[in-house]
Every structure is written in C-alpha cells, then in structure tokens.
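In this view, the complex is presented without one of its protein chains, the others remaining in place.
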Amino acid sequence: MAVSRDDVRHVAALARIGVAEAQLDALVTELSGILAHMEVLVQVDTTAGAADEPAGMPLAADEPGSVPLARAREDGAPKMRDGFFLVPRLATHDDGERSA
Amino acid sequence: MTASLLAGAAAGIAAAVQAGTATAVALVAESFRRGREVNAGRDGLNAFVSSDEDLSRALAASAPCGGPLAGVPVAIKDNIATTHLTTSCGSKMLQGYVSPFEATAARKLREAGAVLIGKTTMDEFGMGSSTEHCAFGPAKNPIDPTRVPGGSSGGSAVAVAAGICPIALGSETGGSVRQPAAFCGIVGVKPTYGRVSRFGLVAFASSLDHVGVFGRTVDDAALALEVIAGPDTAHDATSAVRESPALRHVARDLEAMIIGLPREYFPASLSAEMRDRCDRAIAALRARGAEIRQVSLPNTALAIPAYYIIAPAECAANLARFDGVRYGLRVDSDGLVGMYEATRSGGFGAEVTRRILLGTYVLSAGYYDAYYRKAMQVRERIRQDFAAVFASGVHALFTPTTPTPAFRFGERSDPYAMYQSDIFTVTANLAELPAMSLPIGRVAGLPVGGQVIAPKFAEADMFRVAYALEAELGQAAHR
Partner (left out) sequence: MSHGRYEMVVGLEVHVQLRTRTKVFCRCSTHFGDPPNQNTCPVCLALPGALPVLNGRAVEFAVRSGLALGCAIRERSVFARKNYFYPDLPKGYQISQFEMPLCAHGSVALASGRTIGITRIHMEEDAGKSVHDRFAGYTAIDLNRSGVPLIEIVSEPELSSSAEAGAYLRAVREILLYAGVSDCSMEEGSLRVDANVSARRHGEQALRTRTEIKNLNSFSNVERALEIEFARHCAVHDAGGAVAQQTMLYDADRNSVRPARSKEASHDYRYFPDPDLPPLVLSRAYIEDIRATLPEFPSARRARYRSDFAVSAVEADLLTAEPSLGDYFEVVARGSGDSKAAAHWVMGEVLAARHAAGVGTGILVPAEELAELIRMVKAGAVSNTAAKTIYATLVAEGGAARLIAERDGLLLVGDETSLRGWVDDVFKENPDEAARFIGGERRLQGVLIGLVMKKSQGSADPQKLSQLIGERVGR
C-alpha cells in the first residue's frame, strides 16, 4: 500500500517532526517501499490461539523512594527559571485547554 | 605484563587484581594506550563517542578490588545510562547529554569492580545494522576498516575485537549485539527478555530491547552476563523474577543434547563458503556428542515484516519524549509547535526519522488493525514455532548469525536491504529467547559467526553448546 505526500505530511505533523516539502518525495518512496514488504502480513490467517500469559505485573509499595538524581535538573535543561521548565508560550492556549 | 593480562581472559584479570598482582589503574592505562593505537588517525576505528582517561583512572583508583570483574576495563554502549561520560545514543538530539542516573546493568558492572573506559559508537538510538547512522561518525571493523563493524552496537564490538577491553555492553532490538559480534569475530550474547534489567537502557522498541554483552571468548561473555543478570522489579516491570544464571561451570560436552538446524536459516542463497563454515561447526557439535536434527520454523519469512512494524511503532512513542523541553537539543523556532518540529528534525537523523514516521503511520487511525495488531499476531505465531520445536525435545538451535560477512561502508544504502541483514537474528528478539553468536571461521578473510538459540531462561544450555563449539573449533574459528 503506497503512502501519499499528504499521508507523510500528516504523520510528520502527528510526530511533530519538521519535514521540508523538498524531502517529501524521497520519504514517500522510502516509506511506500518499506510498507510494500509488509503486505505479506495481510495474507496471513491469524485466528489461532492466545499467547502464554506472562508472569504478571510487579507492584510497588506506596512508600517514597524515587531514584535520586546525581545532578540538578537545571544542568542540561534547555531553559529553566525559578524551578520551572520554560517553553514558548502556547499560541492556541486557552485556560484548561489541552491537546487532549 | 599488564598488556598480556589485558589481552587475556577477563577472569584472569579479576583474579590478578584480587590477588594484588595487578592494579585497576595500570590496566586502565594499558587500555587507553591500546585505544590510542587503534582509534588515532584517518583509519582510526572510532570506537568511542566519549572517553576520559583522567576520569577512568580516578574510577579505577576507587573501584572495589574483590569482585568478579575487579579491575576489568569495560566499554558501554552510549545508549546505556551512566552518570559519567555521555549517554548520547549516537544522536545530535542527546549530544553531550550526561545522565543524572545510572542504568542497573552499568551499576552492577561497577559494583563488581569493572572500570568504565568509554561510551561507544552506535547507530542512532539503536536503529541500524552498521553504525553508519551514528551522528558522530561510524566505527570501523578492526579486521578491515573499509567495512562496517555491524550495528547498532558497533563501537562496543570494536572495543573488544581491537583489544581495548575484554568485555563490553551493547544492546539488541533485532540483533544489534549478535550481528556486530559475528562481523568482528567475537562473542555476542542476547539474554532472555527480562533476564537483564532494561532500567537505564534508552528505549527504542520496549518489547524487543535487551542489554547484551560482548566478550573475546565465551567465558568472558558468561562472566559479564552473570554479573548483570538478575531481577530488578523495583525499576523494570518487565524484569524476570529469576536469579542470575550460573553459566561458567556447565559441562563442556554435548552428550544427550539435541541440536536443531532450522531449514529456513540455511537458504539456497547462502554462499558456499558460509555453508562450509557452518558445516564445520555442525561437525564440531557432533564431535562433542550432540545429536543433530533438521527442524522447521515455518513463519520465519514473516519475521522481518512483523519486526519492521512493531519496532517502529514502539519507537515512535518512545522517542516522543525528545521534545526540547527538559533536556537535550532545543532549536527555537516559531512558537511551541515550531520548536518541537525544528528540534526533532534537527536532532534526529534520516533513519530515525524514517522509523518514527513509519511507526506513527502504522499506529494511526485506520491502520492499526491492518498493521500493528496483525504484526503482533504474527509475532505470536513465530513464538509458537520455536515453542513447538523445543517441546519436541530439541535443546538448542544452531544457525549462521548473518547471511554474509561484514559489508563495505555505503554498500547497503537502500533501507530495506539493510533491514534484511537482520534476517537470522530478529526472530530471537520477537520470541524473547536467549541467543548468542560466536566465531566459526572466516569467509574471504572476514569473520563469520554461528548462532545458538535456546528456550526462554535456558542460558545454561545455550552456553554449554557455545563452550563446546568454541573448544572444539579452537583456532579454526578464526580461519
């Protein structure tokens, strides 16, 4: 199944990766080529049995004791002030609004 | 004296340091001397992203000298978190990043007395089979520097193969320890999924990622794996609740062992020379008393397609945290979304970008069932193929590790052609089985590896086969 330029633009936006128009065609070719090899999966009948159940979820006690940090959060943070991480102010911001 | 010690077994180094006849400081100095020899100049092997001799000397001076790896210099792949040196994952996104916490596997090595001598070159975020996708330049194969060392753990394989250190840590998602081990003529081990904690291993594809070990010999690899294995359920919910396996004192013969040869791993396309090396290895197994049996893993051809759906899907989510907000690269642009897009396009290389886009696509609305859900079902069938063979009485499988020896730089430019080099290794990641590669000879002067695959948590049986094969082949393994 081939992907289109629109498909690539769409997933690049979903993945928040900037893709220049000039790169689109190469990506379309590459991704379509890779996906073509995956088509073989479509023909496989997978109605067979269920997996072995893994051992199950280990649960932690509700006691403080997180992994300590060997250096301050400020080290290596692109931008911090007064203990907050700073990012450019959201352009589409409304109080209470999230992307979700 | 120190030079010959460094060229020998890791167990021998530890014994000497424990006995006081050698020091960690001297061994580190020798390691760096050797490193300068091979990494310098235009033909330098470029095994390391970061290393610091003063730091390593200080670490050596304060390292405990009673542990099973006392004084042993070790190299660690740059996607395994250490609080010294970088954890760059071979990417501009994390160039110069110093982790504020230590991976469990790295901590266990350190507590056993090992001394960190460098963080190694790798394909960016583990995505690649050659280290050509490292943002800081590729590592080179010590046997032939015009060829790749394999990937993604190429730098770690080079460090061991070039004699800089006897043991190194790597990581595997589709064969990234076994394949470079085969290309560089050393031993590389991928344990059972969950055997070694993933805490501190920068995630690429969570259900396929493993910390693995390199050694010059089977015994070196066994020693390293014994040290880093063990439960870590406080930090890794997928960690198996199994004590570290005893690997080094297994029997050296293969009496009453049945070793299977899956026909799908010996295709007609295998070169005559490769087939010859495999046949010689199989004869060696027989000589040690193993019964050889033809078996089949019918869904093998589906492994690469399934892998290249599942791994990119998980990687797309795992790499979403690289957003320029809390650490790593930030490229300012127009507003928040602009910052995200400029940071991520500036930080990620072409292969990583390709896989994130592919992964995002296969998970997106309308495609999830056709691709991701289907690939997970195929994965289950591959698991069942192995389970059926092992249930029939086979103790371990033997296959070539790779279809060919190391290729030249630039030779595999088509992404899918590159993916095909993982064809014999990805199945063990998909099925969560322990698998390892050891040298079985040379083809056109280049090393090739034989692979042993065992059932889940049967590392002891796997190492039994490897020890026997290594001993029986002797020096022929390097011819």
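Per-chain residue numbering starts at 1, and chain names A and B are given in the order in which the chains are listed.
In the analysis below, a contact is a pair of C-beta atoms (placed from the backbone, for glycine too) under 8 Å apart; a residue touches a chain by one contact, two chains touch by 3 or more.
Everything quoted here is computed from the prediction, not taken from an experiment.
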Omitted chain - touching chains that are shown: A, B
Candidates B:D323, B:E380 or B:E470 - the one touching the absent chain: B:D323
Chain B residues that touch the omitted chain in the full complex: 79-81, 87, 89, 94, 97, 99-101, 103, 198-203, 205-207, 233-238, 313-314, 316-317, 319-321, 323, 325-327, 336, 340, 360, 363-365, 368, 372
Footprint left on chain A by the chain that the document does not show: 14, 16, 53-69, 73, 79, 81-90, 92-100
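As a convention for this text, only the chains that are shown with their structure count from here on.
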Where chain A and chain B are represented by their mean Cα positions, the distance between them in whole Å: 24
Chain B contact footprint on chain A (complex, rising order): 3, 7-8, 10-12, 14-19, 27, 30-31, 33-35, 37-38, 40-42, 44, 46, 48-52, 55, 57-58, 60, 67-71, 73, 75-79, 85, 87-91
In the complex with chain A, residue positions of chain B that touch it: 83, 97-98, 100-102, 233-235, 237, 239-241, 301-302, 304-306, 308-309, 316, 320, 323-330, 332, 335-342, 344-345, 348, 353-354, 356-358, 360-361, 364, 370-371, 374-375, 377-378, 380-381, 383-384, 414-416, 419
